[in-house]
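With one protein chain held back, the other chains of the complex are shown just where they sit.
Every chain is named by a letter (A and B) in the order it is written, and numbering of its residues begins at 1.
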Amino acid sequence: MTDFTPETRPNIFLRAWDSDIAYSFRRSPLAIVAAVVSLIIIFAAIFAPWLAPHDPFNPASLNLMDGFTPPMEPNAFTGNVYWLGTDDQGRDIFSTILYGARISLFVGFMAVLFAMALGITLGLIAGYRGGWVDSVLMRVADVQLTFPSILLALLIFGVARGFIPPAYREAMAIWVLIVAIGLAEWVQYARVVRGATMVEKNKEYVQAARVIGAHPTKILVRHILPNVMGPVLVIATIGLALAIIAEATLSFLGVGVPPTQPSLGTLIRIGQGFLFSGEWWILLFPALTLLALALSVNLLGDWLRDALNPRLR
Amino acid sequence: MSDTLLSVQGLTRHFDVSKPWLNRVIERDDRQYLTASDDVSFDIRKGETFALVGESGSGKSTIAKMIVGLLEPSAGEIRFDGKAMDFASGAAMRTLRRRFQMIFQDPFASLNPRWRVGDIIAEPIRTFGLMRGEEIGREVGRLLEVVGLSAADAAKFPHEFSGGQRQRIAIARALSSRPEFIVCDEPTSALDVSVQAQILNLMRDLQDEFGLTYLLISHDLSVVRHMSNRIGVLYLGRLVEVADAKRLFTDPQHPYTRMLLDAVPDLALSGRRRTPVTGEVPNPINPPPGCAFHPRCPHVMPECRQIQPHSIPTATGTAACHLLGQGAPRAQQG
Partner (left out) sequence: MPTPLLSVRDLVVEFPTRRGTLRALDHVSFDIAEGEVLGMVGESGAGKSLTGAAIIGLLEAPGRIAGGEVRLKGERIDNLSPEKMRRVRGRRIGMVFQDPLTSLNPLYTVAEQLIETIRTHLDLSEKDARKRAVGLLDRVGIPAAARRIDDYPHHFSGGMRQRVVIALALAAEPELVIADEPTTALDVSVQAQIIDVLKEACIERGASVMLITHDMGVIAETADRVAVLYAGRVAEIGPVRDVIQAAEHPYTSGLMGAIPTLTQTADRLTQIPGSMPRLNAIPQGCAFNPRCKHVFDRCRRDRPELIARGGGRHVACWLFDREMEKADV
């Protein structure tokens, strides 16, 4: 098949640097800080096994004597120093945060991908077909919107656990969580994509494709989809922050990932038990990490929304 | 053997413009329909340019869309080269579809902004499976040169071109399936005059070169005068007059045609006397009874308010006006 990509073109990085989006990014200090913070956390999470000074999930490496070490102070018994202290079982808080962020981000990304796939597909179909298909899908969406999404995720999580045999519950928990959060968030994508599809499908380039009898699936995927992805990216970024918080909330409520694989939310739940006994660091550092992650991703989403909005440019 | 390429018989299209069901029940309203095209019939001969002119609400774009299958007719028949067009039958339509194409009004909306120009032009070739591999690239380059651009433009995106150049790209796309018939829906109304002249000249050259037949949809009488052989004048979804282009401008039969001609600004500053134009196009949802033009017509007669006039043969076409058939009703009265 002939490819119309030019053979000689300017360096892709140069072109990206010169684009309007990149320009808007360079002009927004808040976006730069948010991007740096997110990237550091994401990088640390991905490379946790190599970056973490301890493996908090290897019981053999744990020493109960190290428990409750305050940050930056030598342990009273062993003399070991931990940057952010340790918890009741002597696990290094810094390491648990790295591993926790890894799980939080994994769940967040997967949930967003799931919600996106579902929302985009249904939104495209509803917007393009219209009629009763649209009515049914959008009424379902409306009904779902009347429930807080965290309640919905709780419900889905509960129902799913009922179906899964106890032996697999632990292993499947993380996937159930992803599906629960994804199902709770698809509506936003579907609505935005449906609206944009309804605008695009009446544009003349879509009519031109229909005149030659192009298949509807091809029109949807090749013509309309690329043109509705802008707003989807914005919601996806903000949705990532929301999904991370939803995961933390569920884990905090004790219905999320099992304590053997603690996410940031699980860490906060564990930590709050020690808040009033004086071991504040067990709660504070995971909570700060969650805050920094959710806030910076959200700020990035806000910036992206403004940058993609031609009216504000 | 007939040289008619496209034949439209009794083409009618209603749009349901009712309020939502709940509102209708509460407000005790009936369903409302807009008749965008009402029993429209005309033939287009091979190699000619047939124009449909009209103001907003005349149904000219609706008719164009029905002809290329973007809208389904509520009633009536479209025959292309003697074969009835049935857009529901995929396989049978596939071969017919290749033979007609459409050029749209807005060159900024008619090209997918995310596609390279080469892919845009190649889309019909690929969809109809006309060529494969390297051949497509060569054909796209050739088409670009045919419309006055360069083959290297295939690698660019639409936003790198001006409005006139984009319309050239749209024309190249329309030509790529080697059609015989092209529906041109206000092809220059979004363009500046100097660019309009380029596009109109290009369309004429292409017509000569490839033996194309055009259906030109326009609201601009000067453009229509310049481009077409025969003209149909639409008013509120009805075809009020069809005539040869020259005849229509020198000897308009329908009062509405006359009024449209009078409304065109006189660039020659000849100081020709013009009857002042009055009134506006009424709401097409509730068109006036009888002849839809009667509230604005300077020659209105009692029967115009009640009886819808039929098309009556004229020197070079037809016209639907009671004035023309005056002989008949008078005779009946006497």
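Everything that follows uses one rule, which is that a residue touches a chain if its C-beta (ideal position, glycine included) is under 8 Å from a C-beta of that chain, and two chains touch if they have at least 3 such contacts.
Being a predicted model, the structure only gives us computed values, none of them experimental.
The undisplayed chain touches these shown chains across the complete complex, B. Per the touch definition above, the residue from B:49, B:165 or B:213 contacting the chain not shown is B:165. Residue B:265 is the one among B:20, B:265 or B:298 that touches the chain not shown.
Residue B:277 is the one among B:152, B:277 or B:315 that touches the chain not shown. Contact between chain B and the absent chain runs through residues 55-56, 162-165, 192-198, 200-201, 204, 219-223, 225-226, 249, 259-270, 276-281.
Here is the rule we use: only the chains that are shown with their structure count from here on.
In terms of their C-alpha centroids, the spacing between chain A and chain B amounts to 51 Å. Contact residues on chain A toward chain B in their complex (touch as defined above): 1-2, 4-6, 203-205, 207-214, 223, 226-227. Chain B meets chain A in the complex at residues 65, 68-70, 90, 93-94, 97-98, 100-102, 104-106, 109-114, 116-120, 122-124, 127-128, 132-134, 136-137, 140, 154-155, 170, 173, 177.
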